[in-house]
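Notes follow the structure.
As you look at this complex, bear in mind that one protein chain is not there, while each of the others sits in place.
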Amino acid sequence: MLDRRHFMLGTTAVLGTAAAPKFLRAQSEPIRIGLITTLSGPGQIYGQYIQDGCELAVDLINARGGVNGQPIELIVRDDRNSPDGALVAFRELAGDGVKLFAQGTFTANVLATLPLLEQNDVTMMVVGTSSLAITHQNYTRNMFRLGYSSPMCFGGYGHLMAERFPEISNWAMVRSDVQSLKDITDAFEAGMRAKAAADGREVNMQEPILVPYNGADFRNQISQVTNSGAEGLFNCLQGADAITYYKQARSFQMDKQFKLMCDSANELTVAKALGNKMLDSLWSWTGWYPQAAENNPTSDALLAAYIEKRDDPYPNWFVGVAHDCIATLAEAIGSTGSTAAADLIPAIEAQSFQGATGTVAFRTEDHSFAGDLTYIRFGKSESSETGWEVFESVQMAGVDFLEPATPGRELQ
Amino acid sequence: MLFTFINSLTLGMAVFLVAAGLTLIFGIMRILNFAHGAFFMLGAYLTSTLIGDMPGSIWVLIGASMLSGLVVGVLGLVVQHFVLSKLEDVDEHFMLIATYAVMLLCVGAIKMTWGLEFHSVDPPPGLDLGVVIFGTFVPSFSLFIIGAGVAVFLVLDHVIHCSWSGKLAVAIARDGWMSNLMGVNGPLGVRMVVGASFALAGLAGGLLLPNQTLSPALGDTFLLMAFITIVIGGLGNIRGAFIAAIILAVIDGLNILFLPGFPGVLIYVGMVTCLLLWPNGILGESRL
Amino acid sequence: MSIIELDRITKSYGPIEVLHGIDARVDEGEVFAIIGPNGAGKTTLFKVMTGESLANAGTVRFDGQDVTRMPPHLRIRAGMGRTFQVARVFNPLTALDNVVTAIEARKRAQGRTDHAWWAIRPSAPTRDEAMGLLEGVTLAGKAKMQAADLSHGDRKRLELAVTLAGRPRVLMMDEPTAGMSPVDREQVSHLIRRVMKPETEGGLSAPGQKLTVIMTEHDMSVIFGLASRIMVMNQGKRIALGPVEDIRNDPHVREVYLGKEDQHEELDA
């Protein structure tokens, strides 16, 4: 598992440190970035995407000659799916002098390290996490969240659906009984209601139906949904739960009952698992859909590298977002020539560049990501080899839906 | 109402399929096998490799499941030979930790072999839609699971209580020393039951495959519920486990009808209540 | 006066009635033996007296007090002591600590704990008493040995010391010589005789203590050598109760033991 290149790099770094006096090493010494993500337990699949994205970013940057001639070295640590593990990893790397970090997957693990950023004088990119706490009550200046806040991506989602399908006025929602998913259904509902009200319409948003997290059988909740009389469905289950849900729903012919079905954020994971038994049509938000990104060489290069690495033309959106986290750091280091937080923070606040996911920019007040939003519609296709295809994609500016900035305070 | 309980019964029988092997191994070795969920998952992965995305017919599914069960059963014998049999004379809690370690190894091996991605296998043709019974729509795969649960129960109950090999196993479970005295080969009987228990885990994995999503977390989904089932029923008691699975289904149904805001919580409450009312399980603890 | 009174004790397990209205009185200071064929209900009666299982009907009185529903540890505190057919001692503790624990439990129950609250070691009186008891059962040399490492006979002796540490007024012994060689049996009989005697006369009983022994036993020679009165049970009923000589000559008893030649001979022995 320890691949050779990684090992060699580690050895030379150690030898270099031992042999050469400090001033001689200035140019060749790599820029070290610590990546803390979930690489064991149930969240491992997302951590794996994040690791892939970061590694590809590092490879791509180093292939171009690094940043100002210095290569980037990625040091990966497993947070063991716990705040404890994240803390151990963070303190180890920070104690070792690492000043640049990327951290991702579960909110609680990120919340554990946030209080330590300032005292360790590090700059951290948070990968993907949508929780509001990070940019509000737990805001810290040394952190940039390259992830989509719930009001932004799901408020935008509701807005888009209300705009495109004004005829659908009765919505059902489903979510796991996990509190963080409540933020998502709330945001979708708010976005939908706001748009409908602006158009002078009324929508009926039913109370979300709750299903057990990591459950085995969802048929009762499926029948509740199919008997709800709603025309639109917003499904806020995640991973295996979502796929099991769609799968068990097939015998109820759920996709015939709804005029419009929206998945929250599972995007092509659903299609890849269901194959030719995919539903007829399903919307989903995605953080990165390379096929939709026109005139984006960064995205193209990343996609090509990913296909070469994993032999999979449909990377998960985490790959793109993770790539952009590293790219953000590299961009700022390139422009300032420094890795110190004091120099990097203002640079990242000010910069705007094209990453794989589109324009990468952060709101100055709370370091919330203010990039583009992408939604795709995909479904069953007889003609496609995979049994499904993506029918359309929509991109819009996320900044319009970003919630008010209240750094240091909870959003009311 | 009826619909709710039929669906909950599907869940109950699915859990019973997993719990059957668990209660068997408890009956003879007095251990809670933490690795059971992982081997259940292995059975599902093996079956999916055998049949691809979709089984040709119900018999293909059953056949592939049995084959996977066989493979997992053989693996069970390997575990018994190299791990469990070495720990027979030490504190029983070592066995518990050993099964925990085996679970970690099994999950790790599954991740390395099949990766982390989600996979899905469809029900065989004919079982993918539904039928109407008493004016209620019932998915046909639900009926298949309920049927499979009842069939496995009947077979096991017959084997344990009526057949020669079952009685032999019971004799060993009751008193290893006595069965040795009777000239019965004790270790052979133990191996038989351990193999059967693991094979049942693999079989359950295969049969439930079209109902679930394949991912390395599949084992966790069922393990705790299966534990609860065999504890409510009375450890090592196959009839108890069957009844407990039905009780579990009723509790789950009530949960959905009356407490939809807290899915899955009543099961814990029910289990705590059951344990306090019947401290040794509904039918009492049994050595098979 | 009677120290234990059994009044119409009935005990059943499900539909099977194991004891049918047993009546008996045990006098203070006597050795009272319960005999009978296997399945006669001796052990069950024993358990009802000690509190391991509760009678369905009838009363058990100890020293005039109704103890029918009392849990075992309270009966022990009230003055009962019990040994088991296969000696049960505390394996994780040393021989000395076995006895010390029993003495401490007794003192605690009486509210006379004499070690300082912070002390880890037993108090000097406790230690001396424990060593005295171990010497009494000829185990002093093995005081520091782990109970698990003791031989079968030593465990039996240790168990007796542990039981005596509770200063029982009634000592209940379930098959004290089970599985022993004739030599060992003689030793045990000797030990029981010593237990009955007060310390001042070279025995093991504390001064002023009047010990009563209730025992079940298969070996008739042991019984005839020790017992003052015998109760004979068969199929859950009391079929005879009286002094040793009466029992020997009781035709009913002979009938019960008829067909079991060895027992028959033992009765005649």
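Think of it as A, B and C in the order they're written, each chain with its own count starting at 1.
The working rule: contacts are C-beta pairs under 8 Å (C-beta built on N, C-alpha and C of every residue); 3 or more make two chains touch, one makes a residue touch a chain.
Following the convention adopted for this analysis, contacts and distances are computed from a predicted model.
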{"item": "Name of the absent chain as recorded in UniProt (options \"Multisubunit potassium/proton antiporter, PhaD subunit\", \"Inner-membrane translocator\", \"Acyl-CoA/acyl-ACP dehydrogenase\" or \"Branched-chain amino acid ABC transporter permease\")", "value": "\"Branched-chain amino acid ABC transporter permease\""}
{"item": "Chains on display which the left-out chain touches in the complete complex", "value": "A, B, C"}
{"item": "Absent-chain contact - pick from A:E29, A:D59 or A:E92", "value": "A:E92"}
{"item": "Hidden partner chain, residues of chain B it touches", "value": "32, 83, 86-87, 90-91, 93-94, 96-98, 100-105, 107-109, 111-112, 224, 227-228, 231, 235, 262, 264-265, 268-269, 271-272, 275-276, 279-281"}
{"item": "Residue ranges of chain A at the interface with the undisplayed chain", "value": "1-2, 39-40, 44, 48, 51, 76-78, 80, 82-84, 87-96, 107-108, 111-112, 114-115, 131, 133, 138, 177-180"}
{"item": "Residues belonging to chain C that touch the chain removed from view", "value": "50, 52, 71-73, 76-77, 81-82, 84, 88-93, 97-98, 100-102, 104-106, 108-109, 113, 115, 118-120, 122, 140-141, 162-163, 165-166"}
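The criterion applied here is as follows: only the chains that are shown with their structure count from here on.
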{"item": "Overall pattern in which the protein chains touch one another (line/ring/star/complete/other)", "value": "other"}
{"item": "Chain whose average C-alpha position is farthest from chain A's own", "value": "C"}
{"item": "Chain centroid nearest the full-protein CA centroid", "value": "B"}
{"item": "Distance between the centres, which are taken as Cα means, of chain C and chain B, whole angstrom", "value": "49"}
{"item": "Centroid distance [mean C-alpha coordinates] between chain C and chain A, Å", "value": "75"}
{"item": "Whole-Å separation of chain centres (CA-atom averages), chain A against chain B", "value": "37"}
{"item": "Overlap residues in chain A, where contacts from two or more other chains coincide", "value": "none"}
{"item": "Multi-partner residues of chain C (at least 2 other chains)", "value": "none"}
{"item": "Chain B residues touching chain A - in the complex, by the definition given at the top", "value": "3-4, 7-8, 10-11, 14-15, 53-54, 111, 116-120, 122-123, 128-130, 137, 139-142, 211-213, 215-218, 220-222, 225, 253, 256, 260-264"}
{"item": "In the complex with chain B, residue positions of chain A that touch it", "value": "42, 44-45, 48, 177, 209-217, 219-221, 223-224, 239-241, 243-244, 247-248, 250-253, 269, 272-277"}
